[in-house]
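Selected chains from the complex are presented in situ; the others are not included.
Letters are used for the chains, namely A and B, taken in the order the chains are written, and counting of residues starts over at 1 for each.
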């Protein structure tokens, strides 16, 4: 199902796995990132034009690069099997969409920013870090849900009690949740508290219990989960590579099997000896 | 001791363990939570009426649901053995109490909020998280007590020394404790300190020692306890499920017993052989 002569394909595979080629791609991504940064400064019209031309060049380079990587695959389907490839493909495709410079300029600029994310897919160490983060997400999901329930309940209570005191902070449940997030980050939370304490003298109980529930217990739980993931990874790595304590324990278990066979043989021989001595 | 025909009971048990039924209950809880949220916004009278009717419908649904779950038990006593069931029962019962709409409207609203907590008892993963938190509470208790003693002593000292400087922050011991909690969260603590430093030049020692004692040492200890609980849980799980390093160590210990028996047999046979060779 190859869609081009095989010597071409071989050439593309060579390019793709070339260390130099990877370096050039990373450099172009960094150049593209620096262009985005430069465009946030007030620059002379001459430079704006230069940036526009450079941008077209970068877009074309990314297009060629992704076509080479697609062509280097055995089948086109294989390319889309990797999540990182789909990620690259979407970023490159989206930046190809022509946007009306006058109106959609802001959107076009925002889309170009996401090119920087391609650095993550290009550098293997960053890819590993991202994978570790993604693994931790489902385990964190329920903690976030529990957190959300606590925020929701406190926001509802706060909105009922304190709405008449300060509309800006406690107007409705969504505003109250934002205010509570502010309290959870300790950002001028005493100003919020002192204001409601003028009407409800004991409203400090509301804030203190909320802070204890969120900032202390839950932050700790999140740290706990992250550490849990890290430790499991670490142990797995050690056991697989036969390094460290976990590696030695694994070796001992494997070794116990060999010892069993040995003892089997010894027992067998003794059985034979006993029988022969009886005869 | 069944209080209804057994075919009815069987039907209730089927309903209770139905995945669809669980989903409906969770949906109704979320609907109820959204109704509470909606009532914090300024809404047209038409919608307020709609919310009131919906609220009655939800209350009736929760009543029916808990009656089904009670009826599905072998004995009524069994239902109240689970803490989560008691929790559900209290929340449902309390919302049945008729409240005078004009006067007690605030209380009635607050009580309805706690229905959201039923999400925790309905979703098993959240129940596990809550149990982990509850396990950690007694171990944290003494850390909190030690923390309280430190707060109390510093609040007494602060109240004696700084009362004349600022009545609002150091008026009496309870106000001083609230001020110290503010210092412990780093919330504009330098404003508090600079004020007292105008009279007592060395009062920064008071604040710095307090911050070191509480924010650093104790927060770390709390993290330590949480991690301790997590690690113990993790290890227990691994050993039970025979996974990871702890599982392998457990396997090795079990295996050592088998090996002993094997060596017993070998020794026994050798004993026999020695005796027979002597004869």
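Keep this in mind: a contact is a pair of C-beta atoms (placed from the backbone, for glycine too) under 8 Å apart; a residue touches a chain by one contact, two chains touch by 3 or more.
As the structure is a prediction and not an experimental result, all values here were calculated from the model.
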Copy count of the single sequence across the entire complex, 2 present: 4
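The rule we apply is simple: only the chains that are shown with their structure count from here on.
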Rotation, 0 to 180 degrees and nearest 5, that superposes chain A on copy chain B via CA atoms: 90
Inter-centroid spacing, chain B versus chain A (mean Cα positions, whole Å): 28
Chain A-touching residues of chain B, taken from the complex the two chains share: 33, 36-37, 40-42, 106, 109-110, 113-114, 116-117, 119-120, 123, 125-126, 129-130, 132-133, 136, 178, 181-182, 185-188, 219, 222-223, 226-227, 229-231, 234, 244-245, 248-249, 251-252, 255, 259, 262-263, 265-266, 269-270, 272-273, 276-277
Sites on chain A touched by chain B in the complex: 142-143, 145-146, 149, 152-153, 156-157, 159-161, 163, 172-174, 176, 186, 188-190, 204, 208, 211, 215-217, 220-221, 223-225, 227-228, 231-232, 235-236, 239, 245-246, 249-250, 252-253, 256, 259-260, 263, 266-267, 270-271, 273-274, 277-278
